[in-house]
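Of the protein chains in this complex, one is absent; all others appear in place.
All chains are identified by letter, namely A and B, in their written order; residue positions are counted from 1 within each chain.
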Amino acid sequence: MVELLTTETIWYSLFWFYLMAAVTISALVFGFMTFVVLRYRTKSRNPAPSDPIDEDFRLGVSPKRGGVIPVLVIVGGLAVLFFGLTLSTFHANEVMEDVSHSGDPAPLKIRVEGYQWGWIFVYPNGKKLDGELIVPVGKAVQLEITSRDVYHAFKAPDFKIMKDAIPGRLNYAWFRAVEEGEYHVQCYELCGVGHARMIAKIKAVDPGTFQNWYTS
Amino acid sequence: MAELGPVIAFAVVVALALFQASAVILGVLDPQLMTGLVLAASFAQASLVYVFMMHARYASKGVLLLTITALLLLIPLFLALLYSVELPIHVPRSR
Partner (left out) sequence: MSHGGNEHVGGPNPLISWLFTTNHKNVGVLYLVTSLYFLVVAGVLALTFRLQLSEPNNVILGPDAYNRAMTLHGLFMLLWVTTPLGAALANYFVPIQIGAKDMAFPRLNALSYWLYLSSGIVALSSFFAPGGTADWGWYTYQPLASLRYSPQIGGSMMAFALLLLLASTTVGTVNFIVTIFRLRAPGMKILNLPLFSLGWLATNLILLWAFPAFMAPLILLVTDRLLGTVFYTSAEGGPLLWAHLFWFFGHPEVYILLIPGLMAVGDIIAVSGRRAVYAKPAVWVALLVASFQSWVVWAHHMFQSGIHTGLREAFNITTELISIPFAVIVIAFLLTLVGGRIRITTPMLFALGSLALFIIGGASGVFNSSVALNIGLHGTFWVVGHFHYTIVGGGITGLVAAIYYFWPKMTGRLFSETLGKIHFVVHMVGFNLLYFPMHMLFDMPRRVYTYVVEAWGPVNMVITIGAFTFAAAWALFFAILFHSLARGSKAPDDPWDAAPYSLEWNIPSPPPEFNFPHGIPSLSPTGKISWITTNGASPSEHSHPHLSPWPFIVSVGTSLIGVGLFMSPPMTVLGLAAFVAAIVGWAYDDLKDRFKVVIEAIGEKWPFERDNNFSLGMWTLVIGEVALVGPIFSGYVFARANSLLTGFRWPAPGEVHPIELGLLNTIILTTSGLTATLAYLASKKGERGRTVLSLTATLALGLAFLGIKAFEWWELHAHGITFGTDIASSFYYVLTGIHASHLLAGVLVLPYLILKAHKGGYDGGKAPGIEMFAIYWGFVDIVWLFIFPSFYLL
């Protein structure tokens, strides 16, 4: 059986790619920094004023200091790196944004309404749940996110999906639960005194159980 | 005659204002064309005031540089706001 595509796996593989690049580059810079400081450190409190390097220590621009090549190397190197990062980002973004990439021809469409302070989930057949979203395992779920009052942000960290819930606007996200269980949902944009308690859960159940509940 | 520049500029600005207003009142032009003409006239008026009334001479290069920078900085804001007009729905892109 082919493994089903999930948003969180796409996100994590991209994250590791970025992390690798970041750690490598920071390590190089820190290594260079440590080397330079240790290599050129001097213990003597008073360097001799006759020291030849003193001529180079002056106000203004020293013509002897610096060429174009190191600058071009930095700019070029980073540009190439960013080109790679950006391509993979755009690809990941495309998949994470658009439910048609989920491979599910008929995703379950849920309307999510944030309010001060909670989440309401509306199913296509009109079923409405407050604070809990029940979904069948393996099915792609498309969320249509909006708000009834102030600016909220819908996020389910386990699936790495997020979209702001803005009054008057609709935003979309999709995810797929591959294992049964309960997943955390919370508001991620300050929305008043109840912000910290604006929590809901996604309950993933097996398709049969879901069908029974949905049609009951 | 240092005053000549400002006086001529003033005359043109007023003429353009009369043109704008009469074009709108008479309503003879195609609406899109009219919007374009009205805006173009405003930009022309603003440039005339900038060059002839605020300086009464040509701008120093520094002032010109600052002015151009200020106007350039606004362009992305206009674009971004226009691209954010997608009410009531943001349709996910698909290929």
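In this section, a residue touches a chain if its C-beta (ideal position, glycine included) is under 8 Å from a C-beta of that chain, and two chains touch if they have at least 3 such contacts.
Keep in mind the model is a prediction, meaning the values are calculated, not measured.
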item: Which residue of A:Leu85, A:Val178 or A:Val205 touches the chain not shown here; value: A:Leu85
item: Full-complex contact with the absent chain, from A:Val112, A:Leu133, A:Cys187 or A:Ala200; value: A:Cys187
item: Hidden partner chain, touching residue among A:Leu5, A:Val137 or A:Met162; value: A:Met162
item: Chain B residues that touch the omitted chain in the full complex; value: 2-3, 6-7, 10, 13-14, 17-18, 20-21, 24-25, 35, 38-39, 41-42, 45-46, 49-50, 52-56, 60-63, 65-67, 69-71, 73-74, 76-78, 80-88, 90, 93
item: Contact footprint on chain A, counting only the chain that is left out; value: 10-11, 14-15, 18-19, 21-22, 25-26, 29-30, 32-33, 36-37, 40-42, 45-47, 51, 53-54, 56-62, 64-68, 70-71, 74-75, 78-79, 82, 85-86, 89-90, 92-93, 96-97, 116, 149-151, 153, 155, 157, 160-164, 166-172, 184, 186-196, 199
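Keep in mind that, in the parts below, only the chains that are shown with their structure count from here on.
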item: Centroid distance [mean C-alpha coordinates] between chain B and chain A, Å; value: 41
